[in-house]
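Complex shown without one protein chain; remaining protein chains in place.
Up next is chain A:
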Amino acid sequence: METLSNLFKIRGEMSRKAYLATVVGTFAAVFVLWSLLSYSQLVDPTFLPSPGTVGKTFWHSVLSADFWGYVGISSYRVLMGYLFTCLLAIPLGILAGTFKFAEAVLVPLTEFIRYMPATAFIPLIIVWIGLGEPAKIMVIFVGCFFQMLLMVADNARAVSNDLLQASYTLGAGKLQVLRKVLLPALLPELMNTMRLIMGWAWSYLIAAELFAASSGLGFMIIRAQRYLQTDMIFMGILVIGMLGLIIDRLFALLNKKLFPWAEGGR
């Protein structure tokens, strides 16, 4: 039995069952609150549609080809933006976290740009490359790249110096230290960074689609707003949340499968 004092122990443990029960409980509580507020008409249905209405909207959407088209195009944009981000930010981040010179070139500049809100770049991006697919991918890239570079640099820096020195004393050359020690040592944390950035990519996708798109989940939401279809907005947001959750769980699963040696493990 979990005693109360156990629950409030710093870094205390919890049985898996109790943990899952708590998670389900929290979701249920939010759902009940939502139902209470909407079914009792305490809040106008235009502002807060009931779970039933949202469910119905969802069911209708699932049966329509448009909806799946939107899911498809949005996923495509996210994946492309995310791919380009990873392809550039990961190697540059590792360089910046490993070599002082690369750090001097990349990190201060990136820190500076990172504080500029990526959404504010959207008008500029539209001016530069128009309204097509590249623009949306670019918004995601601008939003994620600088963050990711800094995070990957931190991951690389966090690799224990002792580990690197131990490998030197075992006869490793510079390249071997990079390939056989630094890289494998940083992989689990890198995967975590990738997982976080995936979340960011979805946020920026929606931002891009809200501004300038005629397809995608973001577009679906903004169109629903025009017609005051709150149930549709709710559904759109929930679908995006669920897609994010699925991808997140996939990452977590992959992490466990790929790095059974890592301490802790989420």
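In this section, a contact is a pair of C-beta atoms (placed from the backbone, for glycine too) under 8 Å apart; a residue touches a chain by one contact, two chains touch by 3 or more; residues count from 1.
The rule we apply is simple: contacts and distances are computed from a predicted model.
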| item | value |
| --- | --- |
| Per UniProt, the name of the complex member that is left out, chosen from "Cytochrome c", "Phenylacetate-CoA oxygenase subunit PaaA", "NitT/TauT family transport system ATP-binding protein" or "Pentachlorophenol 4-monooxygenase" | "NitT/TauT family transport system ATP-binding protein" |
| Touch criterion as defined above, residue of A:62, A:104, A:163 or A:228 at the omitted chain | A:163 |
| Omitted-chain contact residue, chosen from A:122, A:185, A:213 or A:240 | A:185 |
| Option from A:176, A:192 or A:225 whose C-beta touches the chain left out | A:176 |
| Footprint left on chain A by the chain that the document does not show | 160, 162-163, 165-172, 176, 180-181, 184-185, 187, 259-263 |
